[in-house]
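One chain of protein is taken out of this complex; the other chains stay put.
Now for subunit A:
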Amino acid sequence: MASLKRSLDADPLAANISNKIYVRSTKSGKVQKIVREVYLRQDIPCSSKLCQKCLALAPSDAAGRPIPFVLSDAPAGTKVFPQGHYLVPDTNAFLTAMDLFEQESAFYDVIVLQIVLEELRNRSLPLYNRLISLTKSEDKRFYVFFNEFRLETHVPRQEGESVNDRNDRAVRKAVSWYSDHLARVKGKTVPAVVMLSNDRDNVRKAKQEGLNASSLADYVKQLKDGEKLLDMIPETEDRDMIKEKKPGDNLYPEYFSMSKMMTGVKSGLLHQGIFNVSPYNYLEGSIRVPAFPKSLLILGRENINRAVDGDLVVVEVLPKDQWKEPSTQVIEEDAITKNENPDAEDSEDFVSEKERKALQEEVKRTQSKTTEGHPQPTARVVGVIKRNWRQYVGHIDQSSVSQSGQQGRKQDTVFVIPMDKKIPKIRLRTRQVAELLGKRILVTIDAWERSSRHPVGHFVRSLGELETKAAETEALLLEYDVQYRPFPKTVLDCLPKEGHDWKVPASMDDPGWKDRQDLRDLLICSIDPIGCQDIDDALHSRPLPNGNFEVGVHIADVSHFVKPNNAMDMEASIRGTTVYLVDKRIDMLPMLLGTDLCSLKPYVERYAFSVIWEMTPDADVVGSKFTKSVIKSREAFSYEQAQLRVDDESQQDDLTKSIRTLLALSKKLKQKRLDAGALSLSSPEVKVQMESETSDPIDVKTKELLDTMSLVEEFMLLANTSVARRIYEAFPQTAILRRHGAPPKTNFDELANQLKVKRGLDLSVESSRALADSLDRCVDPKEPFFNTLVRIMATRCMMSAEYFCSGTQAYPEFRHYGLASEIYTHFTSPIRRYADLMAHRQLAAAIEYEAVHPSVRSRGRLEAVCKNINVRHRNAQLAGRASIAYYVGQALRGKATEEDGFVMKIFSNGFVVLVPRFGIESLIRLRDLAETEPQATFDAETYTLETSGSREIKVELFQKVRVRVTDQKDETTGKRGVKMELVSTY
């Protein structure tokens, strides 16, 4: 009987075929054996510019040009390899020290083996993505060599060999092949091929086989500024050794196994969610899980169990006797763990004395309550599904630096305090303490072992001196993950060739004019903030013979310039939105488009996407029309200019009249919206005035509200709603819309209670209409700002609005709660928001201007885009606010003013005051009130804090107080912020 198995002897090509067998577990719980055949080939090039042989069989692109080789013919040398060298790192090298490879001073000409790349993807997706972007960058010269598919470097697994051993062997095999292969190049000095690995055994074996191999640390020491780079290598190996020697020192409970967690989550006994740290108390976290309507509390270091803000964790609910009330106390990490010694931490108790004390006070408070305080369910973290660690900006804690560390180059352990208060201190070992002190630095967390009280990280790079504008701005952008690097060449290549000379073609036969309406004769103008360069929208109105009005909103036709799925579109979809900082704008699209070609500048012809309505004088829409158009804006007004012009009775030209018409209509539109239950919410907004030359902040002003602002806003809302209806009609499954969920009632519980107790006011939250009405009733005749204060607080109880793809929600869920609109989208700012660009494409397809592009139709892609832009949108807002906060601090530098403020949150050892003049809020602690901290009694039922002893005051919620505002550099976060001192209560 001839065997049915593939006989290796008979087939002459048998050597070219190999296979790979593994077990695949699917999400649905299926377990499959997978057999893949691997066809080995010999035409995979080594991609070294030295090699002539590979050049002959290198693959070529569609045009027949060979793909250029990556690795340099004269790579850099080191002390040990003066002839130059190529690097072949193993998976661990990338896993532990990706930051090294991203350095600009070294690590060029790197061969990334396929096996390493695949293993990295399995181990860490973010690192994999970083490596991929490295391989794409032209100047770093990273080459992916498909060693598994090349006959000479393919390594079949031997019997009894572990997967890791096989992979290590494959790396060594590739190194040896490269060395031999390059040795055949004649005449030139051949670079050494160096394997980089942190696995001692692997390095030893490689050396036995006569290969060049080095551990990361040894290699870095050969480099010129190796000392500095050495900081970026986490010394995991050494630490492992030390740890093994003394077991039983574990401070944190062990995590459950992955399968145990998954089973628990499935059976409903454990819960999975994103871990959030309270901004006021670093020892208190909360987690929102699908099973319960309210968040679960996680209290104390042990229960938080090494979770870091943003991690996806699994928690277990604690027994009822451990349920507690959320803390009424402000606990800041730096205040409590101030004098810790980063070196000798193991000798300390896990929960430090001070921490314990704080906890006892907490318990006392809970127990002293006579009325039924409602203890909230608490939970503890039993495992982490996915870490969401990123790079953190922070600075070295001065107090953690030992004397010796400030001078020598000795490695020293210090604490880094992240800018984000929710992130715990990070332990860092560095040789450059003296240089890094007083600088903003970027660090990453490497690990958080059970035996370590704080996470361990390593230094990535320095951003510059604390409080310099460049460093602080970059820190801000990094913290909010804003893409701020200049646009790559591939993106700029997508711009029109004519550059700034681009014009709307004169000839109407030009393809650009196809299906475009000529609206150049309309009296169109734009109204924007002062100095606005990216003008998205323009308006016009004119009376119709039948007594109605024609009103048009014209939006920059960005989709004409940004075609789906090219590099520029990809970049814009990643950026998601333009980010506005006080002194800087991070554009979503290149300048040429944003501020020139797309921008609806006055006096020039521009492409636009127009929404034109016919409206009755009562502002009822009779008919609407969408069309691509060519317009010529007559004037670009600022809000103030427009307001002056409207108010000036002597101006009777057509343009001014048309603005007056728009204004009248907008007021009616607004009234209709409010009648429907739209909320007018509030957030403290200020504007920082800069000195024009040095752009140093000189003053802070609250934003004024002008009628013309609400004019533009009303018509934009109307345009957005009209477009939303139209694209939903055309694409019921894939329209890109924006919704604002009704907030859960419980969100308002606290505010409603506060209003009731303090002012006897009722807050009804059944519908947005009821809420709007009851907010209107929240007035204090003596204090006009009280209403705004309540609105600010109510806004914080709301959900955030989000983009979504219409197929993912039922129609009733489309509702925009705040605007009281059934359906809504963003259409009016395509220059600065990617969602608007998508809406433009969908609308263009809906009116049959152009064919539906697949990316506009694919639900999966749209969902991914929505998810990304939701995050980007939020980050952009936060970054903007943080920027204002920074500049407010800078503007107040060295000044002290007395201002009125309002108490908006009250704790047992402090209270938060909002100063509307600067739009800032700050915490005033009891210990700030007087030299010696006064005694205080806190009544949580009535939200009052009464102090006695060194200073006697009584502070209530919503109370108006007089505070002295000064600037102060926060020693712990390194931020310059405002400091408030209580002057008096009213």
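Definition applied: contacts are C-beta pairs under 8 Å (C-beta built on N, C-alpha and C of every residue); 3 or more make two chains touch, one makes a residue touch a chain; residues count from 1.
Just so it is clear, contacts and distances are computed from a predicted model.
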Per UniProt record, name of the chain withheld from view ["COP9 signalosome complex subunit 3", "Ribosomal RNA-processing protein 42", "DNA replication complex GINS protein PSF1" or "DNA-directed DNA polymerase"]: "Ribosomal RNA-processing protein 42"
Residue among A:P89, A:P191, A:G264 or A:G576 that touches the chain left out of view: A:G264
Hidden partner chain, touching residue among A:G29, A:G210 or A:P545: A:G29
In subunit A, positions touching the absent partner: 1, 3-5, 19, 21-25, 29-31, 33, 35, 157, 159, 161-163, 257-260, 262-264, 266-267, 269
